[in-house]
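Got a structure for you, written out below as structure tokens; questions coming shortly.
Note that one protein chain is taken out, while the other chains of the complex remain in position.
Entry: chain A
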Amino acid sequence: MSQLTFARAINAGLRKALDNDPKVVLMGEDIGKLGGVFRVTDGLQKDFGTHRVVDTPLAESGIIGTAVGLAYRGYRPVCEIQFDGFIYPAFDQIVSQVAKMHYRTQGTVKMPITIRVPFGGGIGSPEHHSESPEAYFTHTSGLRVVSVSNPQDAYTMIQQAIASDDPVLYFEPKRRYHDKGEVDEALALDRALPMGSARVAAGGSDVTLVAYGPLVKTALDAALAAADEGVSIEVIDLRSLAPVDYPTVEASVRKTGRLVITHEAAQSGGLGAEIAASITERCFNYLEAAPVRVTGFDVPYPYSKLEMHHLPDLDRILDGVDRALGRPNSLSGLEG
């Protein structure tokens, strides 16, 4: 066991993948000498060379498009998109090529591409640096989408993503990069929790609170605070956003009868809507109340002095929990 920051944990996972498989190639903007703007790839180019850790021209479609060609050739590219908001120039290559190639070729051509995306807000950035674009990708079949919430998962899941023969969008909560946690670097991938599985991060009996990425920590804090008031929250760290591990969420909801989903991304058409609908379909008879979403607003990501209003925090999550429990809350008295 070692104490690692989130960023160092991903770095250690990347290093292990580079060590284990000569076909793993890292590519992205400023990932070489600089080690990435968040230093996630720090030191890797020095140790593995410029052909394994490639500083690319500033062209996101170019990064993903050439990764497709490398995958065609048998490589396992790991692409860094510098910031969430910079992924859109690559959207066409991701959606039309990466996601569809396996289906298009009836399984002949595999796309074992991992796309790392620092995402989410909370760091006072200018525009285009705080977005949560995950729903665009969970809506795209052919992709797997994950988001990690702690250094241990960051370490193991980056390796699982790289080892997967399917393309994986790997969303890293940038505001947690400096959080430290215990990481078991000896944990074998086949003994770790599979990448597609959700995890019960804190047991509870009154409400199921589903979160992922940056908001798992906030959700755990909310659960602690609620415990003081005698409310028992079960926190589920979703980990895999596509596909969602519904059996784990279902088991929890069957127990608690109440569901709150939280994410930073905008509400409409978001993952919360999908989870609310799916859980309602799957275990309607167990629900004591309508599922509740606590999310970012349906607004462009705001300027940084307003972001604390946009981002769900502990109090807004607890307000949502109160709604799910039918306790007095900010919307009490409103219909629907």
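Before moving on, here are some points about what is shown:
As a working rule, a contact is a pair of C-beta atoms (placed from the backbone, for glycine too) under 8 Å apart; a residue touches a chain by one contact, two chains touch by 3 or more; residues count from 1.
Keep in mind that, in the parts below, contacts and distances are computed from a predicted model.
The UniProt record for the undisplayed chain lists the protein name "Pyruvate dehydrogenase E1 component alpha subunit", from the options "Urea ABC transporter permease subunit UrtC", "Pyruvate dehydrogenase E1 component alpha subunit", "Peptide/nickel transport system substrate-binding protein" or "Cytochrome bc1 complex cytochrome c subunit".
Within the set A:129, A:144 or A:217, the residue that contacts the chain not displayed is A:144.
The chain that is not drawn here is touched, among residues A:107, A:124 or A:328, by A:107. The chain omitted from view is touched by exactly one of A:61, A:267 or A:280, namely A:61. The chain not displayed touches chain A at residues 25, 51, 56-57, 59, 61-62, 64-75, 77, 89, 92-93, 96-97, 100-110, 141-142, 144, 164-166, 196, 242-246.
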